[in-house]
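Written below as structure tokens is the structure these notes are about.
A protein chain is absent from this complex, but the other protein chains hold their places.
This part shows subunit A:
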Amino acid sequence: MSLSKIKFDKKIVLSFWIILIALIIAAPTILPVFRLNLLGRYLSLSIVALGVDLIWGYTGLLSLGQGIFFALGGYCAAMYLQITSSSEFPNNIPEFFALYGVEKLPFFWEPFRSPVFTFLAIWIIPALVAGLIGFLVFRNRIKGVYFSILTQASLLVFFNFFNGQQKLINGTNGLKTDVTQLFGQMVGSESMQRIFFWITAILVIAAWFFAKWVVKGRFGNILIGIRDDEPRVRFTGYNPVIFKTIIFSIAGGLAGISGALYTVQSGIVSPQFMTVPFSIEMVIWVAVGGRGTLLGAILGAVFINYAKSLVSEALPASWMFIQGGLFILVVTALPEGVLGWIQGDGPRNLLQRFGLKRKIETYPSLEINNKEGNNE
């Protein structure tokens, strides 16, 4: 039984990859630039979803504050783009500073002149912030719903801070990236967006492999152990605080990369990335796709967001109802998410319900030995 299940899983994974790679290769030629750009954005969101799956699906930490790390990554990318494109503005600093009478670049902008620093900062800064928040929270053994509330409260703190700092980072208006220059090209231009699409596609695959590597083997088993029975892990001699801090930090880093890619493809980063609903949506993508499956996180993020844009175009304002309904449906009918349902006994149970497949009367192993018996 377990053997056929492994084969089945492999088939799903393989077919997913064939479809995904075919889609990625075909997308730039078959999709209009507008749609391609949307797909690129949603693919970048799937990276933050992978992080949510690592901390929630595997380790049992339901964070409602991933928007913090997502936005930090976005701000890092946007600051670099703004500062390298500011040569024609007064004082050689980004244009918005003039609005608030700022003449000198705030000190923390300086390192973002360096592309190398920026590339590192995009994932290291969110990872460090996540690691710090995580360590303090986990060390004090705050878990479950208290952890979720705490992450949401942190999100609000960050949101309010970023929203209020006009003189530092343009406050509520955010930082625009589409009219900035990168390697002599406009970031919002068609050719650049095409390149960002490719980069995103490659990074999604890289992030998936990375996440897969993290959860395979004993490290991943400890994460599952922490999710299912943390005290038992402690009494076996492991320190869950370190494991939780590491995985939360990894999820933060992934969120940062995701935020940066999303920013350059949507043309702006703003405190809106740190609103409460957006971080909750990230959790919904993973719940719908399937917790603890990694693939489910990617599929959930891409399909839900694509559906969101299609539905919003056709029936504006109805999306929130559909999203809510989807979440309720998953929680009540498919607690393992769509992919979890497919990987489990879901399809077989459905066929049985419609009489298309014979019911298994007893344990599968008994069924083989006793094909005729027990059928009343």
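Just so we're on the same page, a residue touches a chain if its C-beta (ideal position, glycine included) is under 8 Å from a C-beta of that chain, and two chains touch if they have at least 3 such contacts; residues count from 1.
As a working rule, contacts and distances are computed from a predicted model.
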| item | value |
| --- | --- |
| Chain not displayed: protein name in its UniProt record ("Ferritin-like domain-containing protein", "NADH ubiquinone oxidoreductase 20 kDa subunit", "Alpha-ketoacid dehydrogenase subunit beta" or "Urea ABC transporter") | "Urea ABC transporter" |
| Selected from A:167, A:212 or A:234 as touching the chain missing from the view | A:234 |
| Residue, one of A:14, A:120 or A:242, that touches the chain absent here | A:242 |
| Residue touching the undisplayed chain, where the options are A:17, A:108, A:146 or A:219 | A:219 |
| Residue numbers in subunit A that touch the chain omitted from display | 2, 214, 217-219, 221-222, 224-225, 228-229, 231-240, 242-243, 246 |
